[in-house]
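With one protein chain removed, the remaining protein chains of the complex are shown where they sit.
Chain naming follows the written order as A and B, and within any one chain the residues start at number 1.
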Amino acid sequence: MRYAMAIDTKKCVGCGDCVVACQTENNVPIGYCRDWVVENVAGTYPQLEVEIRSERCNHCENSPCVRCCPTGASHIVEGGVVLVEHNKCIGCGACIESCPYDARYSHPDGYVDKCTFCLHRVQKGQDPACVSVCPTNCMYFGDLDNPNSDVSKMLATRKYKVLAPEAGTNPQIYYLT
Amino acid sequence: MKTRRDFIKISAVGTGAVTLGLSTVKLAKASEPGSIFGKKAKNQVAYERFPTYCEVCFWKCAGWTYKDEDGKILKIVGNEEDPHCNGRLCPRGTGGIGMYYDEDRLKKPLIRVGEPGNQSFREASWDEALDLVAKNLNKIKKEHGPECVALFSHGTGGKMLSHLIKAFGSPNITAPSFAQCRGPREVAFAATFGEEVLSPERTDIRDTKCLVLIGSHIGENMHNGQIQEMSEAIDNGATIITVDPRFSTAASHSKFWLPIKPATDIALLMAWIHVIINEELYDKEYIDKYAYGLDQLKTHVKNMTPEWAFGITTIEPDTIRETAREMAAASPAVIVHPGRHVTWYGDDTQRSRAIAILNALLGSWGRRGGFFNPEAVHLPKYPSPAYPKPQKSWKDAFPGQYNLVHEVLTTGICDATIPNPDLGCHLKSWIVYGTNLLASLPDQKKTLEAIENLEFMVVIDTMPMDITGYADVILPECTYLERYDGIRSSPHREPNIALRMPAAEPKYDSRPNYWIAKELGKRLGLEEYFKWNTFEEKLDWQLKKVGSSLEEMKILGVKKMPREYNDLYSLNGEDYEFNTNTGKIELYSTELANEGFDPLPKYTPHPEPPQGFYRLNYGRAPMHTFSRTANNANLTALKKENSVWVNPRVAKLWDLKNGQYVWLKNQDGVVSSFPIKVRVTERIRWDSVYMVHGFGHKEKRLSRAYGKGASDSELVTHVMTDPIMGGTGMRGNFVTFILNDPKKEVAS
Partner (left out) sequence: MKEELIVSGRMNPGIDPYLHIWHWQIPLYLFLGGLAAGILFFTALYYILGKEKELPTAVKWANFIAPAALVIGLFALFLDLKHKLFFWQLYTTIRLSSPMSWGAWTLMLITPLAFIWSASYLRELVPKWDWKLKILYDFEALVIKYRKPLAWAIIFLSIILGIYTGILLSAFNARPLWNTSLLGPLFLTSGLSTGAAVIMWMSKDHAERALFSKIDLILITAELFFIIHLFMGFLASTQVQINAAELFLGGEFTVTFWVFVIILGLVFPGILEILELRGYKVPVAVPAILILFGGLMFRFIMVEAGQITRYLY
C-alpha cells in the first residue's frame, strides 16, 4: 500500500479551504498550519501564467526527517505515511531543518507537528479533510498500489510533477499540470 | 398575462398538499442529531452533529456542526445532500466556527451615552434596551407615521425583522444586495426574459461547454456551487473565456483571457453580438420562435464591428471573432455569465442587457448547459394578520423614477433620510441588521449625513462594526451556530429545504433574531403577528405543510423535494409565453423604451484616470465575505489584510517595493485611513490598481481587523448612478499613492 495525493493545478483556485479544514479537523492552533497554498506568477502582462498549489508534507518515500530524527519519533507507518509520535519527540528541530518543503512546525506544546494524511479518517474509509472539503474537487487521494484508486487514475492519464525532485526525497504529492 | 410563475403563486396551498403525499421520510438513513455519531476509537472523540446552513455568505450552504463530548464545537462540515455545496463547504463556511469563538463579539445590549460616532456605550439589560427601542419607534410612528422607519438587512435573520417592520407599517426594507450588487442584472434579465437570474444563479455551469466570464472572478468570489460546477466544467473540457483587466484566478484557468481596457465591456459585448449576427451564428430556430426585435438589433449593431471595438477595448478583432465563434460552437450549452456584483459604471443595466441579449442569441436561456429553470419549495407563511398598508414609501423621494425597480434601494433610503424640502423625505429611524453600511455602501459622506439626520438608530449584529458606533442602541445577536432561523428554501434544479438549528447555547448575553423580533413586537403592540410560542413550533408548522417536520429535518438537515414541473430546460421548441410585454424574449426592450431608456444597449465612454492616478478596481478574496469576516480568527489566519496590486511598470515609476506600505488618495482628495501593503504583480494592468474589499476597519474593538489594510469603500466617493434602477456604479474612482504617513505630514 502506498498512499499518495494528486492535486490538479488546473482547477485549484487557492481559496485556502484545505487549510481551514485541516485546522478544524486536526485542532491545529490558530497561527499554525499543516498545509498551505502557494501562488506562482510567471510572465509579463498580458502573457501570464499562474500556478496555484495546495502544499503539505510530501510523505516522502526517502524521508530525510525520519532519517534525521534522533529518537524515532518521526516514523513511517502503513501506506508510507510519515508521522510524529508526540511523546517521543524532544523538539530538537532536526526534522524541521531536514525538510526541503518546510512542511513541519514546532507545535506550541513543544513537539513537532505536521500533516498526517488524516490517517484517522483514512482508516475509517474517508478522504483526508483537505481532500473532502475542496470546493474545486482538485485533490485526489488514494493508494498508488491500487490502479483503481482516484490518485492512480489521475496519474495514469495526466501529466504531473513533484516538488523539488532533485532533493531526492521521492515525494508523494503529485501536481497535475 | 398569466405565466407559470403566477400560477404557482395561486396554487400555493395545493402545492403543499401535493408534496406532502410525495415525500418519503428517510428516517433510517442518518443518525439522529444529538446522538453519538462516531464510535470512540483510539485518539478519537465522540461527535454530536447538528444541522445548520451557513450564514457567512449569501450562498447559505447546508452543513453539520460537530461537537465533541464536552460540548465544544469542533468543526462544520458540508451536508452531502445539499445542492448548494454537495458536502463541501468553502473556507468561510469551514471557518464559520471563528465567528462563534470570536472573543470580540457583541456581548450585551448597549445604549449610547454621548454623541453619535463617539463610541461611548453602557451595558444594559435586554428589557431596558428593547423598551427603549420600542419607545422610540412608537414615538416616531405617532409623530411621523410608521413608514418613517427603515430596515437595512443582510442575511437570513433579517426575515423576522422584516416581518416585524411590515407589521409595524413600513415598506422601507432594503439590502445592499440590490443597488450595490446584483440589481442591474435582475432588472436587465427581467426586461429581456421576464425573469430574474435569482440566487443561487440559475446558470447551468455543470453542463456547459463554454463559460464566458465578464469581470466575474469565480474562484476569488467563493460562490460555492458555481465554483464546484466550474471545476466540473473544466474536467469536462469546457472552454472558459474570461474578460477582465486583471489576470484573475479564473483567467488563469481559461482558454481565452481578454485583458480588456476597464470600462469598455459594452463595446466588446456589442461587437460579439455583431459577429454572431453578421456571421449568422445565432440560434435561428430559437430566435424565430421566442425572440422579439432581431431586426432592430441587427440595424443597431451594424457598425459595431470588432475593428470598432478594438479601438475602444484594446482587444484584437481576431480574438473577438474567434471567441464569438467559440461561443456559437458551444451553443446552446454556453453561458455568458450575468455576474453578481455588477454595479460598475452607471450603465450597468444596459451592460447586463447586452449580456442577456447575447445569451438569447446563443439560445442558452432555458437550455441544458445554459440557464436552467429553477424551482423552489413554497413554504407557507405562519398565520398572522395582514400587514397594514403603508401610506408613504421611499420612492416618494424619487418622483417618476425607478419604475422598473421592485426592491428598495439602500442609497434611496439614504436620500430619503436626508431632509430636502422639494422631496418627500421623511425617514427618521433606521434598524440596521447584519450589514456594515459604512463598508457596504459607497459614498460614506452621504451615508453619514443620512445617519446624522436620524432620530434613532438600532444596530443588530454579532460583531462590533464601524456602523455600530453610530447606533443609539446595539442589540447583540447570537451567531448562526447558536440559533434557529427560518427554513432555507431557495430555487435550484431540485427544490430543497434546509434547517438551521442551534448547536450550542448562545454565548454571552446574545439572543437570536426571532426572539428580538417577537420581544420588540410585544412592546410595539404587534403580538398577534407573533402567535407562536417557540420558534420550533413555527418551523414545525411550516415544515408539516410541505410534507416534512422539524423532527425529520433535524435528522436530514436538507431535504430535496421532487419538481412539480418537468421543465428544468423548457425552451427546446415548446411553446412558452415570457413574462414580458410582448410575451417573447425582448432583444429590443419595449419596457425600457416605454420608460424612456435606450431599448438596445449602447457603448458610452467613461472617464479615464487623470495623470498619476489609477482606476480603483476591487474584488473579493475567497476566504472573506465583504467586511464581515475580517475579525474571524480562522480566516484572518489565511488573510489578515488586503494589499494593493500594482503593475511593475507603475511600481518602477513610483519606486514602490513589494511589501511596502502606502496610503491611497482618490480623485476627491480622500485618503485611506490606514496604509495598505503594495503587491507588485504582473497580474494587473498599468492603468489600474486592485484591492480586495472589506478591510481597513476603524472599529477598535475588532482586535484582529482594526487598522489592517485599507478600505476601498472609503475611497469610492464618486458614484455613477444607474438611471434605470438606481444602482451605484463604483468603478469610476481613481487613486494615487501617498508614500509617507499623511497624518505626520500634516502635523509637521
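Here is the rule we go by: contacts are C-beta pairs under 8 Å (C-beta built on N, C-alpha and C of every residue); 3 or more make two chains touch, one makes a residue touch a chain.
The model shown is predicted, which means the values in this text are computed figures rather than measured ones.
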| item | value |
| --- | --- |
| Option touching the unshown chain, where A:Cys89, A:Cys118 or A:Leu176 are the choices | A:Cys89 |
| Option touching the unshown chain, where B:Pro648, B:Gly707, B:Pro723 or B:Pro742 are the choices | B:Pro648 |
| Touch list for chain A against the chain that is not drawn | 14, 16, 19, 31-33, 36-44, 52, 64, 67-73, 86-94, 96-100, 102, 104-106, 109-112, 163-164, 166-168 |
| Touch residues of chain B, complete complex, unshown partner | 623, 637-640, 648, 680-682 |
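Simple rule for what comes next: only the chains that are shown with their structure count from here on.
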| item | value |
| --- | --- |
| Gap in Å, rounded to a whole number, between the CA centres of chain B and chain A | 35 |
| Touching residues (chain side chain A, partner chain B) in the complex | 10-11, 13-17, 19-21, 23-25, 27, 30-31, 33, 41, 43-46, 48-50, 52, 120, 132-138 |
| Touching residues on chain B, where the partner in the complex is chain A | 41, 43-44, 74-78, 85, 87-91, 94-95, 97, 218-220, 222, 224, 227-228, 230-232, 234-235, 247, 249-250, 252-253, 257, 259, 622-623, 633-635, 637-639, 647, 681-686 |
